[in-house]
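For this depiction, one protein chain was excluded, whereas all remaining protein chains were kept in their positions.
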Amino acid sequence: MEPVRTTEIMAVAGARELRDGETVVVGLGLPQVASVLAKRTHAPNLTTLLEIGVVNSNPIDTPAGLADSRIFHGATCWSGFLDILGMNLHRGVVDVGFLGALELDRYGNINTTLLKEESGQVRYFNGSAGGNDVASLARRVMVIMRHEKRKLPLAVSHLTSPGFPGGKSRAENHLRGNGPHRVITDMAVLGFDPQTREAMVVSIHPGIRAQDVIDNTGFPLRLPAEIPETAPPSEEELRLLREEIDPRRVYLR
Amino acid sequence: MEPVRTTEIMAVAGARELRDGETVVVGLGLPQVASVLAKRTHAPNLTTLLEIGVVNSNPIDTPAGLADSRIFHGATCWSGFLDILGMNLHRGVVDVGFLGALELDRYGNINTTLLKEESGQVRYFNGSAGGNDVASLARRVMVIMRHEKRKLPLAVSHLTSPGFPGGKSRAENHLRGNGPHRVITDMAVLGFDPQTREAMVVSIHPGIRAQDVIDNTGFPLRLPAEIPETAPPSEEELRLLREEIDPRRVYLR
Amino acid sequence: MASKLKDVAEVVRTIPDGASIALGGFAIARNVIAVVHELIRQQKRDLTLSQCVMGMDTDLLVGAGLVRRLIVGGGSLDKFGLVQCVNRARENREVEALDMTSLAVCFAYLAGALGLSFLPIKSLLASEVLERLEAGPGAERVRRISCPFTGEQYVALKALNPDVALVHVQAADEQGNCHIHGPKWENEEQAKAAQRIIVIAEEIVPTDLFRQHPTRTVIPAHRVEAVIHQPFGAHPTAVYSCYDYDSEHLELYVRHARSRDGVRDYIEKYIRGSRNFAEYLEKCGGAARLNSLKADPVLGY
Partner (left out) sequence: MASKLKDVAEVVRTIPDGASIALGGFAIARNVIAVVHELIRQQKRDLTLSQCVMGMDTDLLVGAGLVRRLIVGGGSLDKFGLVQCVNRARENREVEALDMTSLAVCFAYLAGALGLSFLPIKSLLASEVLERLEAGPGAERVRRISCPFTGEQYVALKALNPDVALVHVQAADEQGNCHIHGPKWENEEQAKAAQRIIVIAEEIVPTDLFRQHPTRTVIPAHRVEAVIHQPFGAHPTAVYSCYDYDSEHLELYVRHARSRDGVRDYIEKYIRGSRNFAEYLEKCGGAARLNSLKADPVLGY
């Protein structure tokens, strides 16, 4: 059998964070794959929402993005931002929000707006869109991103979406959701210390050394004495991912 | 030809107050009849709204009330309170609101909530529903009611829907719409003095004497030196009312 | 996905005394009569009811003495008359009535549905409706505020987040996706504001119907706790596209509602005296009568 890919480990790690019956705001790519995997395994009653106004869609073709009709396919409800971001997310019934990040700092603050080059020149990206809303309001936030030193700095160059700004509690920051819960990278799964609210290692993926993780993280990373290995995908999970969910390897590259 | 009925004079007086292209929140009965008459004559581009979420319905059977499916018939849009009372009335795009009244006082304040008997016993009725909203927010408010002394007191026994409370301007009362514009009764058409904001006679229906109007009004009523007679219905207006709009005399009794 | 189909008695047992309930009915249309009957049979107490325009649903619950507080815009049985039980209870101070306006109740639901603790409104100002609220228990639900940008005066309405919303719809699937045909009045906002949504459906349809017309899904399954399948469950009130209101029975009810004794008799005979809704429907004339109320497929009434 083909060796397990990192993207498969990430998708499975994401899926296992989702509980049956929960409501999830998903983005494109791995979050979508993780949600579908969860639905097909331990969470058949999971509800997936897309911020533009889509409930429980079931794409059969690969979408080019959130605006691609392919991602609306098979939905049980089409509404709009007001319904999904307002009457679900702001309403407080969204359990999990998946986000990506240009940068994520030790307090789980996310930057999706801009990067500063050495020259001082600023380069802009997509901005918040629904990102700040999800980070401010979802009960648990999960970030999926690549593990690189420059992408995991001590402090983000622009705080687009709050985690625990200033290391303060969500309440002190007047934020409703419980903030960042897991950061799933291609090297490890990170969590946050309930006291200091700093990122810490929850588990490291098979074949990755602790030193690799430390060397590729831009902030001091707390590691437990005994570092657990990220549980590898089961045969059934691999079969679903490879044969049913993303057979053409669009996201599980 | 059958003599003109008072209800026909009232319907025509109401219709003539509506301009082409305007948006009107109508109630059941004469307001509905007046709006349809206006549409069939000088105001083909009139838009009629029902607070429950109905746009431009065209009933072919007589409804028992606002909750009767018969009144939804032929509509171009079905929505809800939020759309009609919120995104139209509160939004400020409703030109005219028609209201009924248990009592209306000299400042055009309306009571639809309760009456006090001599015994001091209070008797409750329907309350505001959308009435206070319409009175507070429509550009012009038109009231259609019977002309009786007890129904037109100096001050209403309960101020459900504001006209010019305390004789003060709408702005002083922090109200948006321009307030009561016309009160169409079975004896006369009343308006409001722009300075004192007190009700005054605009015209008196054919066959009614000024003294009758005064005797049947519970507050001092200003009358112009020359009292105009309410313009009688034209033959075409009568034909439409009798043959097309309310042939079974449900409202034009 | 797991089915949420439940029996009305089973569902009503989960509604505690003192619960706040949003009712989806309007005057004589889509009243949740089947649930109202069961609430009365199970003799719930101290209920708080909210609704833009009260109908037979609220009138019956008040008449049966189950209600402590009303948060409403108005009330009517259309041409059949006034909400007599409600008005009698008001006149004798047997119920705490927070009388607002239809839009105020709708905005309070909208605030609740959006997770906002308040929403401003330009209605109510310079009226005795507001003064009465401020002078009584309603004071906790309204504040005079001004816009932080324009200084314009508003009434801030406290969000309504009822414990339970009861909404009668034409069609739902077993997971709780709902279609409402005809005007929705405040149904979407009140349902999404509630902690628990309980749907009563005339018809149970396959989920594929919602996948075919996703824009028509008014209440999505993931918010719904239970689905009760009860054809003619709104009788004697009307359900657009399903059946007309039952004039004879409404007139009979209104005659009874004129007096306390009359209401007691009505409740004894038609509600407490019926083990379930099917028995009630039999007493109302059964299949023959119900068929005569069925809607014309073109007109919808």
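First chain written, first letter: the chains are A, B and C, and each begins at residue 1.
We take it that contacts are C-beta pairs under 8 Å (C-beta built on N, C-alpha and C of every residue); 3 or more make two chains touch, one makes a residue touch a chain.
Quick caveat, the model's predicted, so the values are computed rather than measured.
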Contacts of the hidden chain among displayed chains: A, B, C
Contacting the left-out chain in the complete assembly, out of A:Glu8, A:Glu103 or A:Asp133: A:Asp133
Option from A:Glu8, A:Glu51 or A:Asp105 whose C-beta touches the chain left out: A:Glu51
Touch list for chain B against the chain that is not drawn: 23, 44-45, 47, 55-56, 72, 74-79, 86-87, 90-93, 137, 176
Chain C, residues in touch with the chain not shown (by the definition above): 115-122, 140, 143, 145, 147-150, 152, 154, 156, 158, 180-182, 184, 215-216
Chain A residues touching the omitted chain (full complex): 50-54, 61, 64-70, 72-73, 78-82, 85-86, 89-90, 112-113, 121-133, 136-137, 158-162, 165, 173-176
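Following the convention adopted for this analysis, only the chains that are shown with their structure count from here on.
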Selected pair, greater C-beta contact count between B-C and A-C: B-C
Mean-CA-position distance for chain C and chain A (Å): 40
Rounded Å distance, chain B centre to chain C centre (Cα mean): 29
Where chain A touches two or more other chains at once, by residue number: none
